[in-house]
Structures are given as C-alpha cells and as structure tokens.
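This report concerns only the one structure given below.
Only one protein chain is missing from this complex, and each of the others stays in its spot.
Moving on to subunit A:
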Amino acid sequence: MAVCVAVIAKENYPLYIRSVPTESELKFHYMVHTSLDVVDEKISAMGKALVDQRELYLGLLYPTEDYKVYGYVTNSKVKFVMVVDSSNTALRDNEIRSMFRKLHNSYTDVMCNPFYNPGDRIQSRAFDSMVTSMMVQVC
C-alpha cells in the first residue's frame, strides 16, 4: 500500500526510512524531507490547541503528480511520514489513519525496548516486518 514509510526524530533527522526497492531510494528521502516543511507548519499551527485535544494524524501533507504524502506526529514530536501512490484510490483517509496507528503502536513497542536508546536509528526486526506488511501489498 505504502511505497515509503519514514520515522523522523523530534530534531528532524530520520530514525527509520524505508521505501519500495523498485524506485530510487533517494527520491523518497527527498520527498520525506521536503514534507517536513508542511509537518512543521502544521505542528506550529496546532501548538495553540490544547494538548489533550490534539489530533495526531496530520492528514495529506501535499500531493505530487504521482504520490500522496501523509503525516502523523506523536505527542513527543516524533513524526511518521507515509508516501502512497496517487493512483491507489482505494486508500481512504480511514485506512491511512489505521496504518499510522499501527505504525505508532509498533514504534511504541520499539521505545519500550530497554535496549533501545531513544534517538538512535530504529533497527528492530518487529518494526521492520510491520512496515513490510504495510508496503508488501503494492509489490
């Protein structure tokens, strides 16, 4: 479903980034990186809202000709970015939301690992396979 899944640290450096191997990895890196502009803007606009009412899902960040980029931000300002093929019209907002929730849960599991040092790159097999399960359907 997704063609690229990325986890970005609070300081905006990538913690995890994976894209379908069929296309240039670099392109997706750039895409995720540029989407942070919109994420930043949305977060700063959201800053005024009350913390407990905050919606973590940021929605569609920006569309390009071929892809749609969606964003999600945790309360600790870790960002999830997902790139979806534009032609995949079957994906509704709700599906994207639930994918992000799954991603968040899996990320929380990673954080709960006492051997994981927050801020390090994510190298978790469980997280990896979860991401694979999100991406596998397109291949």
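One rule holds for everything that comes next: contacts are C-beta pairs under 8 Å (C-beta built on N, C-alpha and C of every residue); 3 or more make two chains touch, one makes a residue touch a chain; residues count from 1.
Rule of thumb we're sticking to: contacts and distances are computed from a predicted model.
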Chain not present in the shown complex, as UniProt names it (candidates "BHLH domain-containing protein", "AP-1 complex subunit gamma", "Trafficking protein particle complex subunit 11" or "Prolactin receptor"): "Trafficking protein particle complex subunit 11"
Listed residues A:Leu61, A:Val78, A:Ile122 or A:Met135, member touching the removed chain: A:Leu61
Residue, one of A:Glu23, A:Glu41 or A:Glu55, that touches the chain absent here: A:Glu41
Absent chain, residues of subunit A that touch it: 11-14, 17, 25-26, 29-30, 33-34, 36-38, 41, 61-62, 64-65, 115, 117-120
